[in-house]
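Below: one structure, written as structure tokens.
All protein chains but one are shown at their positions in the complex.
Note that the chains take the letters A and B in the order they are written out, and that residue 1 is the start of every chain.
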Amino acid sequence: MTQSMTTILEVKSVTKVFDGVRALDNFSCELKAGSITALIGPNGSGKTTLLNIITGFLQADSGHVFFRPPGGGEYKVDDLAPFEVARLGLSRTFQNTRLFRQMSVMENMLLGARDAGGEGLTSAILQPARMRSHEAIKREKAVALLEQVGLLAKGDGLARDLSQGQRKLLEIARTLMSEVQLLLLDEPTAGLFPETIEKIREIIRGTQKVGTTILFIEHDMAVVRQLSDRVIVLDGGGKVAEGTPDKILNHEIISRSGLTRGSFLRDSK
Amino acid sequence: MLRQVLLNGLIAGSIYALVALGFTVIYRTVKFFHFAHGVVYAAGAYLAYTFTVLLGLSPLLSFLLASASAGAIGVGIDRLVYLPLRKQKAPNLVFLLASFGVFIFLQNLIQLIYGAQVLSLRTGAVHEGRRILGAVITNTQISILLVSTFLCLALWFFVQKTRPGKAMRAVADDPIAASVVGIYSEEIILISFALGSVLAGAAGILISLETNLTPAMGLEAILKGIIASVIGGIGSIPGAMVGGLFLGLAENLGIWGIQAGWKDAIAFGILILFLLVRRSGILGSKSTTELP
Partner (left out) sequence: MDYFLHLLIITAIYVILTLSLNLIVGYTGLPAFGHAAFFAVGAYTSSLLALRFGVSPWLGLLVGACLCALLGVVVGLPSLRLKGDYLALATFGSAIIVYSVALNWVTLTRGPMGLPGIPGFSIFGFQLSAKWAYLVLMMLFVLFTYSVIRRLVGSPFGRVLRGIREDEIAALAMGKDVNRYKILAFTLGAVFAGLAGSLYAHYITFIDPSTFDVMQSINILLMVVFGGMGSLGGSVVGASVLAIFPELLRFLGMPEAVAAPLRQMVYGLLLVTLMLKRPQGILGKYRWE
């Protein structure tokens, strides 16, 4: 399934302590370009913390994160601000969806476009034709994506008026407005109806087809089994296990580390 | 002379500490800047004036009545303005703006009723002070020091040792956990406003024993109070006292060696520095920043 064997992301011995609690304890992992990896573990095991460190929102106390895009180059994330990390091609969603609530669905999408310029002050004042054509391109792409997730009709509505499922869809669609090298999803299917979960799975599969590497945090083991090439298990800030979904999800370590039996049962059907 | 300056600083500082203390007690439970605290301070002074000069009541009775009334005004502000906002789950900035609105309204109400000219609470001749430890201090100033020190300690004792006080601390630290064990925020908030506002009123009266009353006296007071609270550590009760004393001493020591008019600018300069460099202040604890 993974085309290339190159490592696109290397997390090296990362430790993060909050008020005496070790959110991440000497954690290391590698993501191969084009792979889909699921990050699972009980609540509070450090998954979101890891995501925050990878995307530059949090500084690790020790250790490093290296991003090596297929196009070439190596970047040490520790030295970068979150917006710089995003510009390298790392897009993410959040555990509690972060939308621009009082702006329209369409405007949310347009803001997601990172690559084309036109958002500068000089463009705003001079309004060159080039900026206008960029806007048109962004809009076209937004329409296509919104149609794909079934939100085109809500395009002019406010983001805060969307349902939970629609919000998650919008958040993911928004990440696809730019060229994504590494997509990080924080519980993309949490609290959603099966139809919506199915849609999100489709989207994730779709992005992998164009070569995007994906890392997603999940509690739903069915989704993990259906989507991921590899599973990393996090518990108490440390990597407890790593391997293919089959190997991990049938292993005893899972039940010992306290993952809900509910999802476990759902998975074993 | 240094000792005189230090003494003056102590007296000013004790009043700043009172204001900061009242402000902090309230801040701890509602977590926004109750700017109108300044006008409660002014109201205390003006009510004391009313009772003493206009109604001829005894100084002690005036002091008690006026302070208590200030407490009532503070509670009134909370019930009429902040409580509905809490029910609406309004964001912090809305509270702050509403507080400004209350401040402007009440300050000008005071001006409407009493006029814009300066008034004085001081009756009788100005007595010469006594010499203690090489500095001159008047009886009035002794009273101010004693009363403010007493009030500060009384409040600190209340918060540390008594049950309502401990409940206040619980709510300040963790409102949800507090409600689980049966301590309800609303009652505690009411007590905080009552106590804090009484302190503000008392501070206003005390300062009026030394200086004149103007309708705008509340602005200066609340600004100093906020600065003292932040410097000492926002949300910290001992911090408020430390901050207040620090501010009073620093102002009077004229470390800056510049004329009086620059006091405000410098006080704010220090504030901004603290906000940027060490927002937790001298005694405060580090607050967590927003994370995704």
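Rule of thumb we're sticking to: a contact is a pair of C-beta atoms (placed from the backbone, for glycine too) under 8 Å apart; a residue touches a chain by one contact, two chains touch by 3 or more.
This one's a predicted model, so the numbers in the text were calculated from it and none came from an experiment.
**Student:** Can you tell me which of B:97, B:118 or B:177 touches the chain that was removed from the display?
**Tutor:** Residue touching the chain left out of view: B:97.
**Student:** Given that one chain is not shown, which residue among B:155, B:171, B:191 or B:219 touches it?
**Tutor:** If we include the chain that is not displayed, B:219 is the one touching it.
**Student:** Tell me where the left-out chain touches subunit B, residue by residue.
**Tutor:** For subunit B, the residues touching the absent chain are 32-33, 81, 84-85, 90-98, 100-109, 111-112, 115-116, 215, 219, 223, 226, 230, 259, 261-262, 264-265, 268-269, 271-272, 275-276, 279, 290, 292.
**Student:** In the whole complex, what residues of subunit A lie against the chain that is missing from view?
**Tutor:** With respect to the unshown chain, the touching residues of subunit A are 55, 57, 81-84, 86-87, 91-92, 94, 98-103, 107, 110-112, 114, 118-121, 123-125, 127, 131, 135, 174, 178.
The rule is short, and it goes like this: only the chains that are shown with their structure count from here on.
**Student:** Report, in whole Å, the distance between the mean C-alpha point of subunit A and the mean C-alpha point of subunit B.
**Tutor:** Whole-Å distance between the two chain centres: 49.
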